[in-house]
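Got a structure for you, written out below as structure tokens; questions coming shortly.
Of the protein chains in this complex, one is absent; all others appear in place.
Which chain is which? They are A and B, in the order written, and residues in each are numbered from 1.
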Amino acid sequence: MQEFEPKIVAFVCNWCTYAGADLTGTSRIKYSANVKIIRFPCTGRIDFMILMKAFENGADGIIVSGCHPNDCHYSTGNFHARRRWIVFRNLLNFTGIDTERIQFSWVSAAEGFKWAEVVNNTVKKIKEIGPYENYKKIAVSTLFNEEGASNE
Amino acid sequence: MKVGFYPGCSMKGGAREYQESVSALAKVFDIELVEIPDWNCCGATAAHNLNKELSLSLPARIMALAEREGISDIVVPCAACYNRLSIVKHELEADKSLSKRVASIIDLKYEGTTQILNIIQFIDKYITDRLEEKVVKPFDYKTACYYGCLLVRPHSILKFDRVEDPQSMDVLVKKAGGDAIDWAYKTECCGAGMSVSRTDTVARLSGNIMKDAVDRAAEVVVVACPMCHSNLDMRRPEINKFLNEKIDIPILYISQVLGLAVGLDAKTLGLNRHMTEVNLPVKPAMEVPVASEPKKVVNTQKLEA
Partner (left out) sequence: MSRIGVFVCHCGENISATVNCEKVAKITGELKGVEFSTDYKYMCSDPGQTLLKEAIKEHKLDGVVVAACSPRMHEPTFRKACAEAGLNPFLCEMSNIREHCSWVHPKDDLTTEKAGDLVRVMVEKVKKNKALNSIKVPVTKTALVIGGGIAGIQAALDIANCGHKVIMVEKQPSIGGHMSQLSETFPTLDCSQCILTPRMVEVAQHPNITLHTYSEVEVVDGFIGNFKVKIRKKSKSLDEHLCTGCGLCTTKCPQKKIPNEFERGLGFRPAIYVPFPQAVPNKPVIDRENCTYYIKGKCKVCEIVCPTKAIRFDQEDEILDVEVGAIVLATGFDVLKPDFFPEYGYGKYKDVIDGLQFERLASASGPTQGEIRRPSDGKEPKKIVFVACAGSRDPAKGIEYCSKICCMYTAKHAMLYKHKVHDGTPYVFYMDIRAGGKMYEEFVRRTIVEDGTHYVRGRVSTIYEKNGKLIVRGADTLMGGIPIEIEADMVVLATAGVANKGAEELAQTAHVSYDAYKFFAEAHPKLKPVETNTAGIFLAGACQAPKDIPESVAAASGAAVKVAALFSNDELTRDPLVALVNRQPAPVFSSCVGCFLCQSVCPYQAIEREEIKNRNGEVIKTLARVNEGLCQGCGTCVALCRTKAIDIHGYSNQQVYTEIMALLNE
């Protein structure tokens, strides 16, 4: 059997973690190819729906990463992200999604090494947890499509 | 209060007075020391030079036995044992698979939940708060606190005191009414296990330590390790020969110093067991009775009740 290769999406801010991941590259530090980065201006921009959209579309894990507290390029965006995450965690638990599937971290523009670590640890963790199969059940579009098909 | 107690080999042999004084001191402060049942050797220097797994398993077994007894804190008066136990705890914490492997070797459940305390940490956690009120005979001597090598190193694992120029024992001596002097050889090597095979080396290394203490007018050297004690105390003839001097100041354990300060007698503390005779000069200030005030407090409390 082929080894499970999780699909992991990383939502990162442009100023710290995106730059940090650039530094990982510049420093030629290797990490798992499972993680793909989507750039945001700030972690403050990343709302619940974005994370849910990723799960809905079959992500096995998510990384959200931005500037360290107090270091936000926009002063306070990461604090909003952190608060939102505390609330969102409960909601995730309620919906039955393992909160372990989301890795929340701070990686600064100077922490190329840490970014590789975050990625590798997350990939390892998600491999242990296994694929996220339930997404099909929460995928509204899928439900509609099936119903639409049967109605016709 | 119940605290686990790991004596190690020295407490049962060459350093009996260390155990005696620790037990007596604990008793004064209503602390029950529970000796870990069926304890074994910590492995000392030999094990980790010969066999990695053995050096991990021996201390792990001790900690596992303590866990089984529901002991959360273990006081380990010997600095070498303290060092071994702490390092093993650290290594097993960092590597869970190694921890599993060791648990299978010792055939006991090992969680790593016990806290390893050296003698100073033990005193700080359970005694220091109440120490000053119990001091009846201030230990009014110029005291050189000698920490040795194993108590504070490696700092990254033990995280105890400053590696260079440690202060914790000095603070205790001051609280016991002593004058902890500033000196240069606090953490120099005493020669340790070379005591038997290369007595000349020990005489030189320990000699330098004693010389600096005496040069700075120390009247007593205080230690927290049986190995240091035996080198500075038992090897005194060789030291004196090396220095071509006659140094006769005694070497006391920190537990003995505190014991004397809270009024325990010399015999209970095992002072008679030292090779270098303990002849501390009696100072006039020490004769002042300090017992009257606490009594008054008791009386008023009764009246109020």
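By definition in this document, a contact is a pair of C-beta atoms (placed from the backbone, for glycine too) under 8 Å apart; a residue touches a chain by one contact, two chains touch by 3 or more.
What you see is a predicted model; the values in this text were computed from it and never measured.
Colleague: Which visible chains touch the chain that is not shown?
Modeller: A, B
Colleague: Among the options A:K53, A:R89 or A:K124, which residue touches the chain absent from this view?
Modeller: For the chain that is not drawn, the touching residue is A:K53.
Colleague: Sort through B:E53, B:E69, B:D215 or B:D265 and give me the one touching the missing partner chain.
Modeller: That would be B:D215, which touches the missing chain.
Colleague: Spell out the interface residues on subunit B facing the chain that's missing from view.
Modeller: Residues 155-156, 162-165, 182-184, 212, 215 of subunit B touch the chain that is not shown.
Colleague: Go through subunit A and note every residue touching the omitted chain.
Modeller: Against the left-out chain, subunit A lists 7, 9, 14-16, 18-19, 21-26, 28-31, 33, 36-42, 44-47, 49-50, 53-54, 57-59, 67, 70-77, 80, 84, 108-110, 116.
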